[in-house]
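Shown here: the complex without one of its protein chains, the others still in place.
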Amino acid sequence: MDTQSYLPLQPGVGMEENFLSLDDILLSHERLPIRTECSFPRLGYLEKSTDAQDIPEGTKMELPLWLSKGLYEKKRRVLSVELPKVYREGWRTVFNADPNVVDLHKMGPYYYGLGSQMLHFDSPENPEIAQTLLQTFIGRFRRNMDSSQNAYNEDTSALVERLDCLEKALFTSGQSGLNGFQSWEKGRASQLTASSLVLNYRKRKMADVPP
Amino acid sequence: MSDALSDDGGGDVNQDDTQEDVMTPAELIAKLEEAWLNEKFSPELLENKSEVVECVMEQLSHMDANLQRVKKGDAKASIHRMEIDRIRFVLSSYLRSRLHKIEKFFPHVLEREKSRGEGDPSLLSPEEFAFAKEYYANTETYLKAVALKRMPPNLQTVDMLKAVPEPGLDSFVFLRVKERQENILVEPETDDQREYIVDLEEGSQHLMRYRTIAPLVSSGAVQLI
């Protein structure tokens, strides 16, 4: 039911980013390995390994996704973006062999999101990356769906700890469907309840004030 | 649901309307439920049904007035009161989901209203239009005052149309067919699929992309469920 009235702005779908989405902002804060293809005068202080005034051409460093995307141009190369390890061929083989064994939380937690964003950069490996993302998702989806539809009234932390952000969101929505259905079956769907926001505020207030 | 309405005397619901528009209370409530479900499940804001809303409101106060005349303790009265509560819930829930979509997509909703041709039906009722305009102005004023006007001169505006996402018309919806449809073109889902054509039989149910059947929702040929 529409009881929770704070609904955050949803992240973009696929390669899209939503300008105001907090999730997309955090995703685009992920760092990528890059190599500068020209010099950046007067910005040497951004590169900790040197005291020079400029960042010289050919420097290998890490930049957040948003900056790499902003600076990247096909015609006039100022930097080239390298693939993070999890999207390279070695890891792709592992993912394709059995996507269920990998810990996407540790390797991500924005495995799918960042992977889709990588497609903005012109790499010959893009078709394989896209294919692996899709197959990994499909390969893990069944198990994720089953567990989200069957774990009722139990601790789910073990079930979600290896999930990517996207998968976790799907798990949560599966759980809320399950819980809603169960409460309807027990005839509790029509019970009027206190706003969870109000309750959480009260909890916090009590935690703030020493007894 | 609507039997109770008729003996409390709908009848005059549409007294001002032309002959062909006369609706029984049962038809009116069916129209409201149809609009409610469509609005609840469609990703975008649908055309407003303010005549239905107004008629239902009128009907509710009519029923309420009738109830005042009924003796206390009459068993029929509580059934009627329950009926009023149920209709009011559907009506409120319908208006709430519209209001929520107006807030969620306000720049796009207003843009569509602006680019609407003369004579095209309006998406928004006059009250909703007023609300949307105020919401836009209020939000813009706030963003400006709290942050944007304190930024360097070339960064003091944000294009709300680009910043606030549009409704996701590609999301999937469940639907039931009310009038048989032929030759509906379904776009391919993956590169190795081709587009194909389906017929939608009356009474059949489907899961499809909203974009594919959006015109059928507004024409009333299908019902979202």
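Letters A and B mark the chains as written, and numbering starts fresh at 1 in each.
The rule is short, and it goes like this: a residue touches a chain if its C-beta (ideal position, glycine included) is under 8 Å from a C-beta of that chain, and two chains touch if they have at least 3 such contacts.
Definition applied: contacts and distances are computed from a predicted model.
Asker: According to UniProt, what is the chain that's been left out of this complex called? Choose from "U6 snRNA-associated Sm-like protein LSm8", "Trafficking protein particle complex subunit", "RNA polymerase II transcription factor B subunit 2" or "DNA replication complex GINS protein PSF1".
Answerer: "DNA replication complex GINS protein PSF1"
Asker: Which is it among A:Met15, A:Leu46 or A:Ala97 that touches the chain not included here?
Answerer: A:Leu46
Asker: Quick one: say which of A:Val78, A:Met145 or A:Val160 touches the chain that got left out.
Answerer: Result: among the candidates, A:Val78 touches the missing chain.
Asker: Using the touch definition up top, pick the residue from A:Leu20, A:Leu119 or A:Met145 that touches the left-out chain.
Answerer: Spelled out, the listed residue whose C-beta touches the missing chain is A:Leu20.
Asker: In the complete complex, which positions of subunit A touch the hidden chain?
Answerer: Interface with the chain not displayed, on the subunit A side: 1-9, 19-23, 25-26, 29, 38-43, 46, 63-64, 66-67, 70-71, 78, 187-202, 204-205.
Asker: Considering the entire assembly, which residues of subunit B contact the chain that has been omitted?
Answerer: That gives, for subunit B, the contact residues 53-54, 56-58, 61, 78, 81-82, 85-86, 88-89, 91-93, 95-96, 99, 103, 127-128, 130-131, 134-135, 138-139, 141-143, 145-148, 150-152, 155, 158, 163.
Convention: only the chains that are shown with their structure count from here on.
Asker: Just curious, how far off is subunit B from subunit A if you go by their C-alpha centres, in Å?
Answerer: 33
Asker: Could you please specify the touching residues of subunit A with respect to subunit B in the complex?
Answerer: 2, 7, 9-10, 12-13, 18-21
Asker: Subunit A touches which residues of subunit B in the complex?
Answerer: So the residues of subunit B in touch with subunit A come to 93, 96-97, 104, 162-165, 168, 170.
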